[in-house]
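Only one protein chain is missing from this complex, and each of the others stays in its spot.
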Amino acid sequence: MGFEVLFKGNNLIRLFEGLLAALRISFISVIISIFCGLIVGTLMTQENRVIRVITRGYLEFIRIMPQMVLLFIVYFGTTKALGINMSAETSSIIVFSLWGTAEMADLVRGALTSIPAIQYESSYSLGLTSAQTYVYVIIPQIIRRMLPLSINLITRMIKTTSLVMMIGIVEVLKVGQQIIEANRKSSPNAAFGVFATIFFLYFIVCWPISLLSKYLEKKWEN
Amino acid sequence: MEEILSVQNLCKKYDELVVLDGIDLSIKKGEVVVIVGPSGCGKSTFLRCLNGLEDIQDGKVIHDGEVINPCSGKLNKVREKIGMVFQSYELFPHKTVLQNMLLAPLKVKKADKKQSEKEALELLDRVGLLSKKNNYPRQLSGGQKQRVAIMRALMMQPDILLLDEITAALDPEMVREVLDVVISLAKEGRTMVIVTHEMSFARAVADRMIFFDEGRIVEEGSPEEFFVHPKTERLQKFLQSFSYAR
Amino acid sequence: MDTEVILSYLPRYIEAFFLTIRIGFIGIGISLVLGVIVAFLIHFRIPVLGKIAGVYIELFRNTPLLVQLFFLYFGLPKIGISIPANVCGALGLGLLGGSYMAEGFRSGLDSVPASQTESALALGMTRKQLFINVILPEAFALSVPATVANVIFLLKETSVFSAISLMDLMFTAKDLIGLYYNTTEALCMLVAFYIIMLVPVSVIGNIVEKKVRFKMLGA
Partner (left out) sequence: MNKIVRRFIAGTLTLGLAALSITGCGSAKNGTESAQAGESKKVYRTLDEIKESGTINIGVFSDKNPFGYVDENGEYQGYDVYLAERLGKDLGVEINYVSTEAASRVEYLETGKVDIVLANFTVTEERAEKVDFALPYMNVALGVVSHDDNVIEDLSQITADDQVIVISGTTAETYLEKEYPDIKLQKFDTYATAKTAFENGTGVAWANDNTEVIAYAKENAGYVVGIPSLGSQDTIAPAVSKGNSSLLDWINGEIESLGKENFFHADYEATLIDTYGADYEETLVVEGGKVE
């Protein structure tokens, strides 16, 4: 069935290295996305119509644009247009952060609009500035509501990192294809064993993360 | 007594709807002013104009020689001196009672932590909630939360305290707990402007009564004049709506 | 940007566009039905079935569609069940989408305030009437934003169809670039067709969200 391929040489280690590459990109991108998402999300709730339209346009644009095109534009486009030679990993982190920030901003907007106006007013009437109000009163409250959802974003991001093979990053799926190909003659049906392992690897990484998000959701639900 | 807050020809409009139509009022230091009136007469909005939560279309609110202007940057400085407690007794849900009390003094006044904590504990003890200092708001009753909200406002040592129908959303037996606190503050000589429906409480605590109707001050006077010999016919009708006879 | 190249690519993109739409929306249809059933099973904690539904959600939410499609299209024939590629694509999308839609509906069901249920019961409604007339409509209204986001997400997930030889939009672009290397034209047409496919969904989604929220919750 093709499982024997995995124990040849350091194939198993290479698979884990590939998974690590995918995880590293996802985690860095999510952290950036949470930070920028908070800012963009807050901007989205401002009365100023211009800011709102721009951030809304950004969200729709990123949601609609296929990620592969973004990868090509950031990785190849920037070299052609501006002469900057970006590494594949930096480009993929930029693209996934752009995507993550858009998704996060939408979550933040939803969370901010669900905070009753009285929280803002009682904070202002104590003399806190609007910046202090956001930092000490509003954001800590939406973080509780948002963190579980942003953890879900990590699993979605991990699953879509397989796209980065288009710009030369060897992640877990690419390693799988390499192993299948390398053993084309010696074990022709290696594909099933390898894909079953990849299925399992993605599961044991993403499932605990979604369990964590459900646990946090329950704990902070009050 | 020296004037602490002066309201001159205050007008407030939502597009065409006139909510406050030229209010003039002067509040002395240590005075307790109670505002009553039918719902929708603009009394709560008036209170929110005093600390800049609502912008005003005309007229001025002067406190300590400074004009309160909602669009100016220094608004939060003004609000340090004018405390307000709302009808919905929402505390900051993610902070304990003590943290709720300490947030503003530490962040706004940059006060010393130990000193503020001592003050906070004293205030909590005064309203019998010292044991609740490390509880979260969700573990408190409405009445308890409202009392903490009042103490939280007091932590800023405001010159004036605005109370906007703070008992409207409470069960009867909790109303008592909260109003006793307000009465004790009045005895201490706190300057307060109170909007309420609790007539007997108003009569007990007020130095001066004001009757709002359709965005104007209709009648003003000491509690005795106000309740015993109401002059205007509208005030008489309003007071009757509170008494029941079989 | 060479228009002659664009014109020569146009027929293939149009064909791929309709394939993506056709299989995409069949898959989304399946995911909606599956989502409601699974959300129902979990929300009302039906014994055994509820557990299976829970496992289904965790399994399909935490693994990539590409791998799921691989087993559906290449694995099943090894045990005698061979499904044509387009059916396989719709089924794969439906199964993956079902787990996401179920999450959306479940959170919708959970956020129907208990007072609604109690007041309906107080009116003497049976549990079935209660579910159909009160809970379902309100849960549906609350989960419209999540559902719209899922529809867009699923339409973009069709980009892994190349694994099972379905010529969707993304595969057309990659294939054309691999053949003739007119990368700019191929990518710009890809973006254009994604816009034509997704902007209406997003705009209609917003309208439905506003209408349903207004009709249902009056706010």
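A, B and C label the chains in the order they appear, each numbered from 1.
Simple rule for what comes next: a contact is a pair of C-beta atoms (placed from the backbone, for glycine too) under 8 Å apart; a residue touches a chain by one contact, two chains touch by 3 or more.
Please read these numbers as outputs of a predicted model, since none were measured by experiment.
Peer 1: Name every shown chain in contact with the chain that has been left out of the document.
Peer 2: A, C
Peer 1: Which residue among A:Leu19, A:Leu43 or A:Met65 touches the omitted chain?
Peer 2: Only one listed residue reaches the unshown chain, and that is A:Met65.
Peer 1: Considering the complete complex, identify which of A:Thr45, A:Gln119 or A:Gln177 is in touch with the unshown chain.
Peer 2: A:Gln177
Peer 1: Using the touch rule from the top, list residues of chain C that touch the missing partner.
Peer 2: Residue positions of chain C that touch the missing chain: 1, 70, 73-74, 77-78, 82, 84-85, 162-165, 167, 171, 174-175, 177-181, 183-184, 187-188, 191-192, 195, 199-200, 202-203, 206-207, 210.
Peer 1: Name every residue on chain A in touch with the hidden partner chain.
Peer 2: Output for chain A: 8-11, 14, 53, 56-58, 60-61, 64-65, 69, 72-73, 76-77, 79-81, 83, 85, 165-168, 170, 174, 177-182, 184-185, 188, 190-191.
Just so we're on the same page, only the chains that are shown with their structure count from here on.
Peer 1: If you average the Cα atoms per chain, which one ends up farthest from chain A?
Peer 2: B
Peer 1: Can you compute the centre-to-centre distance for chain A and chain B, using the mean CA position of each chain? Integer Å is fine.
Peer 2: Whole-Å distance between the two chain centres: 47.
Peer 1: For chain A versus chain C, what separation do you get between their C-alpha means, in angstrom?
Peer 2: The computed centroid separation for chain A versus chain C comes out at 19 Å.
Peer 1: Among the residues of chain A, pick out those that touch two or more other chains and give their numbers.
Peer 2: none
Peer 1: Provide the list of chain B residues touching at least two other chains, using ranges where the numbers run on.
Peer 2: none
Peer 1: Tell me, which parts of chain A touch chain B in their complex?
Peer 2: 116, 118-119, 121-129, 132, 136-137, 140-141, 144, 222
Peer 1: Chain C touches which residues of chain A in the complex?
Peer 2: These residues of chain A touch chain C: 60, 63-66, 68-69, 72-73, 76, 106, 110, 155, 159-160, 162, 173, 191-192, 195, 198-199, 202-203, 206-207, 210.
Peer 1: Would you tell me which residues of chain B are touching chain A in their complex?
Peer 2: Where chain B meets chain A, its residues are 51, 53, 75-77, 79-80, 82-84, 86, 88, 90-94, 103-104, 107-109, 138, 149, 152-153, 156.
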